[in-house]
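Structure incoming, see below.
One chain of protein is taken out of this complex; the other chains stay put.
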Amino acid sequence: MYRPGRHFLQIPGPTNVPDRILRAIDRPTIDHRGPEFAELGKACLEGMKTVYQTRNPVLIYPASGTGGWDAALTNTLSPDDKVLAFDTGQFAALWAKAARNLGLNVDFVESDWRAGIDIGKLGERLGGDRNHEIKAVLVVHSETSTGVANDIPAVRRAIDDAKHPALLMVDTVSSLAAMDYRHDEWGVDVAIGGSQKGLMLPPGLGFNAVSQKALAASKTAKMPRSFFRWDDMLEQNANGFFPYTPATNLLFGLRESLEMLAEEGLPNVFCRHQRFAEATRRAVATWGLEIVPLDAARCSSALTAVLVPDAR
Amino acid sequence: MYRPGRHFLQIPGPTNVPDRILRAIDRPTIDHRGPEFAELGKACLEGMKTVYQTRNPVLIYPASGTGGWDAALTNTLSPDDKVLAFDTGQFAALWAKAARNLGLNVDFVESDWRAGIDIGKLGERLGGDRNHEIKAVLVVHSETSTGVANDIPAVRRAIDDAKHPALLMVDTVSSLAAMDYRHDEWGVDVAIGGSQKGLMLPPGLGFNAVSQKALAASKTAKMPRSFFRWDDMLEQNANGFFPYTPATNLLFGLRESLEMLAEEGLPNVFCRHQRFAEATRRAVATWGLEIVPLDAARCSSALTAVLVPDAR
Amino acid sequence: MYRPGRHFLQIPGPTNVPDRILRAIDRPTIDHRGPEFAELGKACLEGMKTVYQTRNPVLIYPASGTGGWDAALTNTLSPDDKVLAFDTGQFAALWAKAARNLGLNVDFVESDWRAGIDIGKLGERLGGDRNHEIKAVLVVHSETSTGVANDIPAVRRAIDDAKHPALLMVDTVSSLAAMDYRHDEWGVDVAIGGSQKGLMLPPGLGFNAVSQKALAASKTAKMPRSFFRWDDMLEQNANGFFPYTPATNLLFGLRESLEMLAEEGLPNVFCRHQRFAEATRRAVATWGLEIVPLDAARCSSALTAVLVPDAR
Partner (left out) sequence: MYRPGRHFLQIPGPTNVPDRILRAIDRPTIDHRGPEFAELGKACLEGMKTVYQTRNPVLIYPASGTGGWDAALTNTLSPDDKVLAFDTGQFAALWAKAARNLGLNVDFVESDWRAGIDIGKLGERLGGDRNHEIKAVLVVHSETSTGVANDIPAVRRAIDDAKHPALLMVDTVSSLAAMDYRHDEWGVDVAIGGSQKGLMLPPGLGFNAVSQKALAASKTAKMPRSFFRWDDMLEQNANGFFPYTPATNLLFGLRESLEMLAEEGLPNVFCRHQRFAEATRRAVATWGLEIVPLDAARCSSALTAVLVPDAR
C-alpha cells in the first residue's frame, strides 16, 4: 500500500526522532581514539549526569535498554543472590525473567497492574528478611505496559524504614528525560535507561546511572561479566573514551539531544509532557473510556494506557 | 584549529561510511513490532547469511562487535569450560580476557604476532587433549593489530585431523565483507562480527553466525545469559522481529549496505580490497619499510600494518 | 519561543517536502557536463513530459515559477503585443503586472474572484478582436488566492470557436502534479510551473511546457531575452544538458519526485488530492463557514480558500 507523507510514530516504543537529531547522526564516523572524540565522549557523559540529576557516573553502552538490565545485575550481584521484584507490568516481568536467566533468585511479588507497586507489601517483605538475603529491589519507574508511574521516593523510604541494605534498582527506560527523575536525591543505586524514549534518539544506547554504594558492591560482585563491566568503562570514561568501539554516530545524536534538552530546560520538558499527558487523559475521559492507572497521582506522563472495550 | 573539507577516516577502526548509508540511517524510526519492520528484519537477517556465506542463522545484536564475543561464549559454554586461544595480536588477547572475565578457563598459547596462528602447535594442543576438555578454539580471522590473516580452513583441518569435538569460533570483525569468509564451507561454529568495518556502517551492531553444532551446544550450555540469548532471538527472528528493541536506524543502514554489496558483487568487493591492499604493500616496500606479516600469503586485505622505524 | 517537534507547513505556498526528496537533494553536486548528469537531465526532462501529459518539450529553469512567466512571455511575444488576461485573483494580477513590466499591452478583464474566468466574456473579447491584435490569452489554472480552478478545455473551445490565433498560456504553478492537467489534449501553448507545490520540492525550479505553435512563435518573437531563451535550452536539452549551470541538487530532488509520482500513479495522486479537498470542504461546511468558489464544479483540489467571519 502506498503511504505518501511523513512516517509519524504513535507507539509506546521508540519515539519520533527530531530532524535535528537525525541530521546530527548523519555525519561521518570519527576516530574513537582521537581528541575530537574525547570532547564528544565527555559532553555525553557529563550531559547524562544532568539528565539523571546525579553527581555519580552514568555508563553509556552501545546496547539497547535491555542490555542495561544485564549491566545493572551482573556488576552488583553474585550468582544465586536473591532479588525482590513486583509484578507490576510487562516490563517488570521481563526484567525479572532477565534476572532469572542470569542465575539470580527472584522473589516476584504478585501485584495489581493497575495500582503499581504496593509500598506496604514491600515493607513487609523487607521487614521479614532478617538475614538480609535480599540483595536488590527492582522497580520500574514508568511502566510502559500500564502507564502507571511507581513512587520511587516512597520505595526508598520503605527500604530505609526497614533499615535494609538492599540496593535499589530502577528502570527509567520510558521515564528518563520525560518525567522528573532525581537519582541522587531519591537515593537510587542503579538506574537503567535507553536512548529511544525521552532522549528522542533511535534505539541503540543503554544507560546505567550508579551510586557510590553500587560501585562499592561491584568490587565484590561475583557474577561473570565482560561486555557490560563497569570498571573498564569507568577507567576509560575518565578521559572521554570507551574500552571498545562505541556507537559513535548515536553519540553524535545524544550530544544533540542533550543540547536540545538544555535549551528547553528539563523542568519545561517535564511540564510539557505533563500537559500533553493530562490532555490525553481528558480526551480519553471525554470518549467515555477508562485509563489503566487507578490512582490519578500515579499516572505516567510519558505514556497513557487506555482500557479498550471488547470488540464484540 | 579550523579544518575545512570533509572528515576522512584513516584508522583501522571504523571505516568511512558512504553517504548512501548515512542517508538510509537518517530517517524516522519505525515501529519494531509492525509489518514494515518485519520486512526490514528479514532483509537484514537474510542478507547477513549471504555475507557470511551460510545457510544457518546469523544473529544481529544492538551491540558492538565486542558484545558478539560475550554472545558466542555464553551461549555455547558452561562455567569453567576450557577454551584454547592464541596470542596472535591485541584483539586475540582482548577476546581471551573477555573469556576469562566470563569465568572460562583460557589456555592462551604464546605465538608470534608476525606469523599468526601456528597450525602445528594447534594440532599438538588438541592431540594432547585426550579427555576433550577443550570446548572451543578461538581464532581471529584478520588481526587488526598486525594485519595477519589466519588460515581458517587450515585451523578446521587441524581440528578434524585431531578428531577433536571442540567448537571453532572465529572473530571476523575486520574481515567480514572485505575478505572472503565462508562460514559453512570452512566449518566454523560461531563467527563474531561488527558493523563498522567491511559493512561500511557506523558501529553499533554485533553479529553471531552459527552452525547446527553450535545451536545444539546452546541447548545444554550453562553460562548465565540474558541480553545475548540466542533462543529468544531466533524465535523472534523467524518472523523478522527481535525480542527487545533493536537498533532500528542502524538496520536501515545495514539493509542499504547489503544492497550495495549485492550490487557490486561480493567477489568484486573482495578483489577490490585485495588490489588496494597489494597497492598499499607495494607503496610500503617502495618507501623502504617493512610490513608486519612475515608470510606474504597471510596478509590481510582489510588492513596493512607497517613497522615504523624508531623516531630517534 | 521553543517549539519542539517537526516543522509542518500549512500554507498555500511551498508544500511539505517528503524526507525522501530532501535526502535525494542532500548529496554532493555532480559535474553538469559529465555523463552522470546527462542521465539525470534526461530523466528530469522526460519525466516532466509525463507530468504535463505532453509529447512536446518541457523547459526547466533554475528559477522560481515567477521566472516561468518571464520565459513564457519573452520567448513568444514582441514588444507592445496585446495580451488578454482576467482579474480572477492575486496571481492572475501579478502575472498581468509582469506582462506590463515586460512592455506588453495587457487587456486585464474585470472578473469575479469567486467565479473565475467568464467564458462568455472571453468569447466576446476574442470575437471583437477582428484584427487579431490579441497575441496571447493568459489563464491561471488553479488560483492560489481563491481556490477556484478555471476550466482550461472551455477556454480552449472559446478560442477555437472564435477562430482566434492567440496563444493560450496557462499558469499551472499550484495545480501541476496535484490536479489533472493535459497539456496536449487541452491544446495549451505555454504552461508555467514551479517545483514547490504538487512536485513536493523546495522552491527553485521553474517550468515551461510548450506547443509546436509556441515554438514556431519563438522564431519570430522580438522581445529581448537571454537567461530565459528557449532555443539555447532546447539545443542543450537534446542531450540531457543545459546551456548554463543548472540547479543540480534540485534536479536530484526532481528525479526523486518524478519517481514517487510514477510509483503512486498520476491518476491516484489526483484522486488523493480530490479526496482530501472534498474532506476539507465538508469540514468547512460543518464549521458553518463558506468556501470562496461559488461553483462546486470549479473548486481546486490543490487548496481550499475559506471566507472567515469578521473578527468583531
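Observations on the model:
Chains here go by letter, A, B and C, matching the order in which they are written, and residues are numbered from 1 within each.
Criterion: contacts are C-beta pairs under 8 Å (C-beta built on N, C-alpha and C of every residue); 3 or more make two chains touch, one makes a residue touch a chain.
On a predicted model such as this, the values are computed, not experimentally measured, just so you know.
One of C:23, C:114 or C:183 touches the chain omitted from the figure, and that residue is C:23.
For the options C:139, C:191 or C:250, the residue in contact with the chain missing from this view is C:250. The missing chain lies against subunit C, touching residues 6-9, 11, 13-17, 22-23, 25-33, 61-67, 69-70, 79, 94, 97-99, 101-103, 194, 196, 202-204, 223-229, 244-250. Taking the whole complex into account, subunit A touches the unshown chain at residues 19, 23, 26-28.
Here is the rule we use: only the chains that are shown with their structure count from here on.
Taking each chain's centre as the average of its CA atoms, subunit A and subunit B sit 31 Å apart. A separation of 56 Å divides the Cα centre of subunit B from that of subunit C.
Looking at subunit B, one finds that residues 23, 26-28 touch two or more other chains.
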